[in-house]
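The structure appears right after this line, and notes come after that.
Just one protein chain is left out here, and the rest sit where they should.
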Amino acid sequence: MTDRSKKYFNPYFGGVMVGLLMLLTFYITGRGLGASGAVKNTVVTAMHSIAPEHTEESTYMSRFLSDDEHPMNNWLVFEVLGVIAGAFLSGSLAGRLKLKVEHSPKITSRRRLVFALLGGLLFGIGSQLGRGCTSGAALSGMASLSTAGFISMMSIFGTAFIAAYFFRKNWI
Amino acid sequence: MGPLIPQGIISGEWNNVFALLIGVVFGFFLEGSGFSSSRKLAGVFYGYDFIVLKFFFTAAITAAVGMIYFGYVGWIDLDMIYVNQSYVSSLIIGGVIMGLGFIMGGFCPGTSVCGAAIGKIDAWVFTGGMFIGIFIFSEAFPLFEGLYNSDNLGSIKIYESLGISRAFFVFALILVALGMFYVTGIIQKKVKKVEY
Amino acid sequence: MKDTNIRTNRLSIAVLFFVAILLIGFITLSKPDFEYGFTTSETLDQILSMEDEMTPDEAKEIVFDETPGYKFIDIRNPYEYVKGNIEGSVNIPFQNFLADENTEFFDEMLEDSITLVVYGWDQTEANSSWMILKQLGYSNVKILMGGYGFYSGETFDMYSESEIPQYFVEEPKYNFLEIMESMAGGAIIEETKVYEKVVPVRKKKKSVVEGGC
Partner (left out) sequence: MNLRYIFFAALLVVLGAGLFFLPEKTNTNEMAPEKLHAELFDQTRYVSTDEVAERIINQDPSLFLIDVRTADYYAEYSLPGAANIPLEDLLSPNWEDYLTQEYMDVVFFSNGDIYAEQAWMLANRMGYKNFYIMKGGLNCWFETIIKPVKPESTASNNEFDLYKFRNGASQYFTGGELILSEEIVAEAITVTRKKKKTVASGGC
């Protein structure tokens, strides 16, 4: 291990703390954590301000629009805002704030960014189809012992493991 | 007693306040454990860094075990906890797409937000990709609609679908996780170190 | 090395915190005073088995022969009890069932495997007493059909032509169909049998919160 990574928490410590946090979340709100929903709501809001009619006609997006509640007035949006603040706090305390593209020395920044974009795109589609991302569906789903959470977790990590071989150049 | 908001003990207006606070803590520990680094995340698939696995299973098991005990001592009404609907085929296919996205992009939504917060440009791009992906999905939703709504098993729990007792399942999960922690420790020693 | 130690300590504190929360939970856990001994479905099975229904004749035999292992419990109020009761019975009004001394008495009877027979003026009056004791897990409780009224002969109708003893209160006393036909002049309204209620809207649990992502 390099010097730098030592600054990170022990993963078990982080795990226990997030586990406790999830417990608290379930205790207060009755549901787990999440992330992709916030992005979805932002997309819906953005679309609605750009092309209101089109959004209202869209079968998918229209279900997240309601007259009395703004899509941004959603607990997930606030949670993700909190995540940004929390991550910034942690990063600044540990001295990790730095604008950069992180990539394997074997590939160029450009290639890394293209893959990041593609990855994000797939994640965007997948998280909507799977009704949640790794944190919302898999992590919280596993904590509540739901079948959906385990299916999600296994299919995300299973696929990633299988596909890992083809993308090894990007990472190692 | 709990969950507080669905039981009406705390008014629903507090939802967003708690969400913000919970988010701050969540972000703090995600970033602090190293989830803002895509190469650290991807390490789990190549055997040079297993934080994802360790973190993920520790968190899930802590929460799951804690919830069952909380339910027993009467702090949480387990029936009121949200359990995701199991739309099996859309979950699997969505999971496969997310898995591909994970290995290509090196982030998942929560971690990309963390990465973006501390200035990782690749995380920004990933988040941007997610916006486009969701946009594409909603535009192409009629194509997915059949799949999206098929094979719903309802809010079912894993031990119910496997037909075993809850205690047995969680116990097995703990043993599996501990086994994995041990094995990954050995693997990590053998695999060539990767500098990042 | 020192650095690593600090890190593990942090983990220890987190784990201890978790254990401490669980311990607090167990310490503050208050056991309810009464718990059901049978689940609803077990209770239903008991009801349907009809094993606990004792006929007045059986009761008379038990009292006459002084058969050991039975205890009659009068669930009516003391006034009714004094007016007339089964020989050797005790008076525990239904209201007082959950009082400490009475539950102790029931427990004692259960341990000594003495069958408790609850009765009121009629079976209907004692039914709730029997159900409560049954659900609390007293498997040794029976109920007297016909109640004290039949036992003492006061409600017995000697002119009844029915072959079914009248203490079978759940048997129809009349031939409903015949009455309906005779009164409607032979034309029974078919509509009465038609199931016309709409399925009620399922009560939406306010609990169910909306999903994660």
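Worth a mention:
The chains carry the letters A, B and C, assigned in the order they are written, with residues numbered from 1 in each.
Just so we're on the same page, a residue touches a chain if its C-beta (ideal position, glycine included) is under 8 Å from a C-beta of that chain, and two chains touch if they have at least 3 such contacts.
Quick caveat, the model's predicted, so the values are computed rather than measured.
Although it is not drawn, the missing chain touches B, C when the whole complex is taken into account. In the full complex, chain B touches the hidden chain at residues 61, 65, 68-69, 71-72, 74, 77-79, 165-168, 170-171, 173-175, 178, 181, 185.
Taking the complete complex into account, residues 8, 11-12, 15, 19, 22, 32-36, 40-41, 43-44, 47-48, 94-95, 97-98, 123-124, 127-128, 131-132, 135-136, 169-174, 176-177, 179-180, 183-185, 187, 189, 191-193, 195-197, 199-203 of chain C touch the chain not shown.
To be clear about the criterion, only the chains that are shown with their structure count from here on.
Between chain A and chain C, the centres computed from C-alpha atoms are 53 Å apart.
Each chain gets a centre from the mean of its Cα atoms; for chain A and chain B, those two points are 8 Å apart. Residue positions 9, 12-13, 16-17, 19-20, 29-33, 35-36, 40, 76, 127, 131-133, 135, 137, 141 of chain A each touch two or more of the other chains. Contacts with at least two other chains are made by residues 3, 5-6, 62, 66, 70, 75, 80, 82, 84-85, 109 of chain B. The residues of chain C lying in touch with chain B in their complex are 18, 21-22, 25-26, 28-29, 205-213. Residues of chain B that touch chain C in their complex: 3, 5-8, 62, 66, 69-70, 72-75, 77, 79-80, 82, 84-85, 109. Across the interface of their complex, chain A is touched by residues 3, 7-8, 10-11, 14-15, 17-18, 21, 207, 209-213 of chain C.
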